[in-house]
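All protein chains but one are shown in place.
Naming follows writing order (A and B), and every chain is counted from residue 1.
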Amino acid sequence: MAEKKYRVVHYLNQFYAGIGGEDKANMPPLIKEGVAGPGIPLQQALGEEGEIVATVICGDSYFAENIETAAEKVVEPVSSYKPDVFVAGPAFNAGRYGVACGASCSAVSKKLGIPAVTAMYKENPALDLYRKEIYIIPTADSVRGMKEAIPDMAGFIRKLGLGQEIGLPQEAGYFPHGIRVNQFVERTGAERAVAMLLSKLKGEPFQTEYPMPTFERIPPSPAIGDLRSSTIAMVTSGGIVPLGNPDRIEAASASKFAEYNIAGVDDLTSDAYQTCHGGYDPVYANDDPDRVLPLDAMRALEKDGTFGKLYDLYYVTVGNATSIANSQKFGKEIAEKLKAARVDAVILTST
Amino acid sequence: MHLELGIIKIKDVQFGKETVIENGILYVNKNELIALALQDDRLSEADVELARPGESVRIIPVKDVIEPRVKVNGAGEPFPGVIGKTQTAGAGRTNVLRGAALVTLGRIIGFQEGFIDMTGPGAQYTPFSQTNNVALILHPVAGLAPHAHEEAVRLAGLKAAVYLGKACRDVAPDELEVYELTPVTDATLPRVAYVHTLLSEGLLHDTYLYGIDAKKILPTLIHPNEVMDGAIVSGNCVSACDKHTTYHHLNNPVIKEFYRRHGKDLNFIGVIVTNLNVTLADKERSSDYASKLVKLIGAEGAIITEEGFGNPDTDLMMLCKKMEDYGIKTVMITDEYAGRDGGSQSLADAVPQADAVISVGNANEVINLPPMKRIIGDLKPAEVIAGGFVGSLTAGGGLNVEIQAIMGSTCQLGFGKLTAREY
Partner (left out) sequence: MVHVASIVPISLTVGANRIVPAVAIPHPLGNPELPEQEERELRLNLVKKALRALQVEVEKQTVFEE
């Protein structure tokens, strides 16, 4: 018999493993030798090349209630089997199962460096949580799609197991991670642009190189109650920092934000403050930093009682080529600090 | 308008007693060039160094790159309205030192520019690793105001490029490129236009059209030959990756590709230049006006190119939407700022009509570059230029930076072959 080329460990929930239904949904992870449930047809599809050496089984509720601990408890036994590939599911449209599959794959992939793949329906809420980190293959919305899911999963496992290159999502058949990767191609951008325009004019199909992004919508916060007793803080993406940019916030692609104390300061002047933002003409902001961070106006309105208090600290970063991911991180951290300090509202200025 | 570009191919650059071209080698009289630069008493010091393709050389910090040219016959001088007399460019014969470039450097004003690696992994990201570069290093007098400093360096660079260009006035060209919008008789060929947006946001982000600050223009019609013959000059110094150097303006690849296909599968009817200003009202006004011009000249389709990123994405989207609303089919060329992991939204603005986008790459991609044997300029600015960060300078003079810092790496005229794909 030919030697198996790669070893696989399979993750299933309690239902697909044949252990029980909702009554067993609280069972902690266990690992057993060989295949179970959908692992049987999956092994058949892998044929002589790959072997599912073990199956990890865990209850959906157990996992959902302790995602991190459960994932760790999956990683441990998996490592002892030293698989080449880890596969979970298919989860179809089951939310808790999808999360368990996604989280297990993610943990195994990150902690053990083993390639991982799972499969689920496009509307499974777990998809957006894990698609960036692991391979997720599309399936139908229910177990009726098992017949198609198995060969799709087997094909992918095989590629991973044999160390073959996984190409573009559309070709290889997985949900795009959503990661933009640079590549050099044959034609210049201008040549491709003219070709695309001619196709568009002729009504021929073409593929955009960048589909328009969608941005998150956040529900509006309630209006502040009584302005006269409120504490307001200032935040800016315009790069206004103390002279010399002591925390070295970058002129573009900022990797950080900073916090500075303005207690007792009534006005930002060019001898004490500057802009470090590299994306706009700095002359006006350097001349009078209040033009970007309106401290003088805020002090005036604090003094005449229009609002209660100007928070002693302000927050600054540079919004120039700074990624959305970083900006979201900074925003969350700043918001947490301001909440802890019981600030009532923020004026955010941008350039 | 009939323009002939006499292409003189340059394969090497050397210092020499006189500035001449012999057998495809550009010889440069260093002292003469320095004296020329220092005619502007706003500049205190100047130096010249040479860099050739394949050499282990890093040029940093770079302000502009200009292709040396000279007007052989026909009206006008190179860079009309800036250093040349104001006459319409785009006709007659202009000789070009193809394969040569004048590169300006100097001490940082504000947040400086980019760099060029002549060899190694960074070389493929810039067209200027393929040119024989004459690097002009310029220092301002003490206390010079930033606006004056930028202007002094810009003018010195253009004058130097023309000085080098003059060396080929009487040299027989290796090739002749002819540019003329011959009348198209085939009425089935689609009528297409090019909407060329110029960055115009203030110090270090300016562009000049016949010497006029693009901030002040209303969008206008221009013949493609005028663009190819020096009507547009760069005063823009931020984010090396997607600024259009004067060299890029002179060699606009969208114009070249439209010309290549003119009369064959399209009818290239014209170019509209517009600006990228800093107020919402200006953005609305310019995009309204430019779109209307495209409609007035009867274009069925248009390519829009961008310069810069961030708020100019709004101009790009406004132009797209307004032209599509007129029934004009559009394609846009843009780069992306998707974060270092490539996982963030790449543009600051979006409209559903933007369904035909050419991406020239994610500017935030980080690249690790080895040290070069020779530095022209100064390596220290690497940590403060756009795309650089604390720690960008690695042991022995290597660079760990975003490709944002490399000259022309994501030029949104579609000059290069970089793109980004979704994985």
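Quick note on the criterion: a contact is a pair of C-beta atoms (placed from the backbone, for glycine too) under 8 Å apart; a residue touches a chain by one contact, two chains touch by 3 or more.
What you see is a predicted model; the values in this text were computed from it and never measured.
Touching the chain that is not shown, out of A:Gln44, A:Ser270 or A:Ser350: A:Ser350 (per the contact rule at the top).
Only one residue from B:Ala75, B:Ile212 or B:Leu280 touches the chain missing from this view: B:Leu280.
Touching the missing chain, out of A:Pro83, A:Gly238 or A:Gly278, is residue A:Gly238. Shown as candidates are A:Gly113, A:Pro220 or A:Gly264; the residue that touches the absent chain is A:Pro220. For chain A, the residues in touch with the chain missing from this view are 215-224, 227, 232, 238, 280-285, 287-288, 290-292, 294, 296-298, 300-301, 306-307, 345-351. On the side of chain B, the interface with the absent chain consists of residues 201-202, 278-280, 283, 310-311, 313-314, 317-318, 348-350, using the contact rule stated above.
One rule holds in what follows: only the chains that are shown with their structure count from here on.
The mean-CA centres of chain A and chain B are about 36 angstrom from one another, to the nearest whole unit.
Across the complex, chain B is touched by residues 132, 168-169, 176-194, 196-198, 200-201, 206, 208-215, 248, 250-253, 255, 278-283, 319-321, 323-326 of chain A.
Chain B makes touch with chain A in their complex at residues 110-111, 124, 146-147, 190, 192, 201-205, 238-239, 253-254, 256-258, 261, 265-266, 278, 300-303, 309-310, 329-331, 333-334, 336-347, 350-352, 354-365, 384-390, 402-404, 411-423.
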